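I have placed the structure first, in the form of structure tokens, so that the comments after it can refer back to it.
A single protein chain has been removed from this complex, and every other one stays in its place.
Think of it as A and B in the order they're written, each chain with its own count starting at 1.
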Amino acid sequence: MAMESVLITKNLGISFGGLKAVSNFDIDLTEGELVGLIGPNGAGKTTIFNLLTGVYQPTEGTITLQGKNVHRKRPDQLVKMGIARTFQNIRLFKHLSVLDNVTIACNFQMRYSLLGGMFRLPGYWREELAVKEKAMSILSVFGLEMYADTLADNLPYGKQRKLEIARALATDPKVLLLDEPAAGMNPTETNELMNTISLVRKQFGITILLIEHDMSLVLGICERIIVLDYGQIIASGLPGEIVNDPKVIAAYLGT
Amino acid sequence: MQNIPARTLDDLLVLEDKRMVDFIQQLINGLQIGSIYALVALGYTMVYGIVKLINFAHGDVIMIGSYVAITTIPLLAAFGAPSWLCIIASVLFCAFLGFMIEAVAYRPLRNAPRLCSIITAIGMSLFLENLAMLVFSPNPRPVPRIFSTKPIMVGGIQFTFNTLLTIIVSVSLMVAIQFFVKNSKTGRAMRAVSEDFGAAKLMGINVNRTISLTFAIGSGLAAFGSVFYSSTYPLVEPMMGSMLGLKAFIAAVLGGIGIIPGAIIGGLIMGVAESLTKAYINSQLADAVVFGILIVVLLVKPSGILGKNTKEKV
Partner (left out) sequence: MTKKTLKSYAVNLIAVMLLYGTMVYLSESGVLSRYYSGILVLVCINIMLAVSLNLTTGCLGQIALGHAGFMSIGAYTAALFTKWLDLSGAAGYLGYFGGLILGGLLAAVFGFIIGLPALRLKGDYLAIITLGFGEIIRAIIENMQFTGGAQGLRSIEQFSTLPVASGICIISVGLLTALMRSRHGRAILSIREDDIASEAAGINNTYYRTMAFTIAAFFAGVAGGVYAHYIGILGAKNFNFSKSVEIIIIVVLGGLGSFTGSIVAAILLTILPELLRDFENYRMLVYSIALILIMIFKPSGIFGRYEFSLTRAITYWVDVFKGKRKPFAALRSRNNKETED
């Protein structure tokens, strides 16, 4: 497997008013890695995701995605460049169908024009069919294909979380950021999620950065772990090292 | 330069003086109407600060205040009481009206999406306007004299008692409100609710009562504004509230919506801008300038002069 870097940050940081929420954040994700980002609440994990996806503009440092500098780019532009995310509090398109939730994420891959759509030119039929097939195949990876016409809001919680991941995958990302995907899940569901994430990584060949509080999930699938506290990296390395690191234990893990 | 007759030079000097006098005159007029805008803007800003809703009906509450005034004055006259007591009736009625509007139309929608609240507010505004049209007829009605309009001369500048009273009372009210919100228990409760609804509730603050009080105070202040407005522009008609309300709203946005000193600053700036435009450019254009200010503010710095930019948490 090629060991190319897909996502590099150097000295990434952001300040709100006088408060340094994140500083000196350096990471280097290589292709196909599965990395965990852990830390106490308020450490800045989601803030980092927001920085990486263009929701916040950094006040210092750089982000390089697949070799290209990401400077002042909008979130949707970053998605087109190959980075996708899920949200801590699920943000689905609640009143749209499960299928629509996924096909919307394929919008930028479609080409037919406004008038082409309104007048139902051949491009419309061709592309809509292709996108529908693609969406259904992604949904079947998650076992959601039978819910295609169900309203997203009517799905049970666990399946909503999966749908969010499916939607992110539909954008054909190189890097996938998952924000607490196991939140609110019981051990069985968490196990299922672990398998799904591993499967996704293998099948789609993407790099995954994962925020999670559930240590069983983190230790179960992450190849590497980064620990954040007060906006700074306090430790980084293999799961075995992290678990025994006194700094990490003091800040986050306890005994 | 030496060949200019002395007489013309004198004339020039007098002209300069006169221009200065005119300018100060217009400034005073601007401050007068500006204080009225500020009073009304306070109502908008207090309500927006606490429930994040633009009370479209606020301007129409002013209109009702004026109608109450003109209805009360003849009654007062019948009892031999001075006209200015109509303020009391106006303020009380408007405070009550504000309270009722909140309780009936806005409170049920407190947790509903923004769109619904906006539409309800528009509906309430329309309701008041059309009700007034039916009850009082759409034709403008004259307002009997409330305050003396005898001109007083101070250093070549013409004041009326009306003008002085408007500015002084308005400024006193604004200072009082600012003091009240900063220092009193209820004032602190108001600020708490506007910061964080849920937390305020958990702290034992009676949120409903605080919100009702805010609406009542805001409407009461507007009533003061309406009486001063009617004493300056003595014609009342059902649609008068909409333009006045819109301008006051723009003033609140200009100063920073939700921020009380902002409403005061915004109101005074708007008043002066309008007055100077009317005097030196064109009367028709005054409204356009006012809207222009709004558009510029919203596009350049939507949070207003004193406002802070806050980003939504993702």
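We take it that a contact is a pair of C-beta atoms (placed from the backbone, for glycine too) under 8 Å apart; a residue touches a chain by one contact, two chains touch by 3 or more.
Because the structure is predicted, anything quoted here is derived from the model rather than measured.
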Cross-chain touch to the chain not pictured, restricted to A:T59, A:T150, A:S198 or A:Q232, is A:T150
Among B:Y37, B:F99, B:F197 or B:F249, contact with the omitted chain is made only by B:F249
Given B:P74, B:G123 or B:P151, the residue that touches the chain left out of view is B:G123
Contacts from subunit B to the absent chain lie at residues 48, 53-54, 105, 108-109, 112-120, 122-127, 130-131, 134, 246, 249, 253, 284, 287-288, 291, 294-295, 298-299, 302, 312, 314
Where subunit A meets the chain that is not shown, the residues are 53, 55, 74-77, 79-80, 84-85, 87, 91-96, 100, 103-105, 107-108, 110, 112, 114, 117-120, 124-125, 127-128, 131, 147, 150, 154-156, 158-159, 167-168, 170-171
